[in-house]
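What follows is a set of notes on a single structure, which appears directly below.
For this view, one protein chain was removed and the others were kept in their places.
Moving on to subunit A:
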Amino acid sequence: MLLLALDTATPAVTVALHDGDDVIASSSQVDARRHGELLLPAVDRVLAEAGLRLDAVTGIVAGTGPGPYTGLRVGLMTADAFGLALGVPVHGVCTLDGLAYAADLEGPFVVATDARRKEVYWARYADSRTRLTEPAVDRPADIADQVKGVPAVGAGALLYPDTFPQAHEPEHVSAAALARLAVERLKAGEELPAPRPLYLRRPDAQVPKNYKVVTPK
């Protein structure tokens, strides 16, 4: 088994290789505006570090969000195109689950990432491997009652201390955690879903004025 995991649903552009025993190479860069530029070079670097070529991988693992759409799509499109070119399966893992797994907590807690527009993407967990609620997008103040009294991880929690007073690291998801979680689930005989993006919001149905006047004067 050789899995390539990647996630672009948070400000981190993160890539990891997992050989079935453990993560053998990884890379994480935080730059919310350059997912498109950074992802492929990061894949290239991680493979070089492991001394492997992409065609050695037996599967792709992609974080399905929720996360800001433009960045999220970079990772999912990349994973899909890898899968097509190599003829290997592409597995989807919820990005919040990856963060929860990395948090390594025994008791109940909350994962929240930054959804922008003063909202968070969030879900509740019984422990690091067990999600209790479907991922949702809300204003922090509106969910204060539902997240009260338990620790919280993720940039969304760290951003809103009034709602998440017990917020702590990890801030962003890592592909290493995503890969470990995926391997654990696959080894347990679980089937991982296809990598469908978790958008959670409907598209802004606005046609921008002069939407495509692109020819320079």
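Simple rule for what comes next: contacts are C-beta pairs under 8 Å (C-beta built on N, C-alpha and C of every residue); 3 or more make two chains touch, one makes a residue touch a chain; residues count from 1.
Everything below uses one rule, namely that contacts and distances are computed from a predicted model.
Colleague: Refer to UniProt and select, among "tRNA N6-adenosine threonylcarbamoyltransferase", "Lactate utilization protein B", "Cell division ATP-binding protein FtsE" or "2-hydroxyacyl-CoA dehydratase", the name of the complex member that is left out.
Modeller: "tRNA N6-adenosine threonylcarbamoyltransferase"
Colleague: Give the residue, chosen from A:20, A:41 or A:165, that touches the chain omitted from the document.
Modeller: Considering the complete complex, A:41 is the one touching the chain left out.
Colleague: Among A:86, A:105, A:126 or A:192, which one is in touch with the chain left out?
Modeller: Residue touching the absent chain, from the options given: A:86.
Colleague: Among A:71, A:135 or A:156, which residue is in touch with the absent chain?
Modeller: Counting the whole complex, the residue in contact with the absent chain is A:71.
Colleague: Which candidate, A:21, A:106, A:145 or A:204, sits in contact with the chain we can't see?
Modeller: Residue touching the absent chain, from the options given: A:204.
Colleague: So that we can see where the missing chain sits, which residues of subunit A does it touch?
Modeller: Residues in contact with the chain left out: 32-34, 36-41, 43-44, 54-55, 68-71, 73-74, 76-86, 197, 199, 203-208, 210-217.
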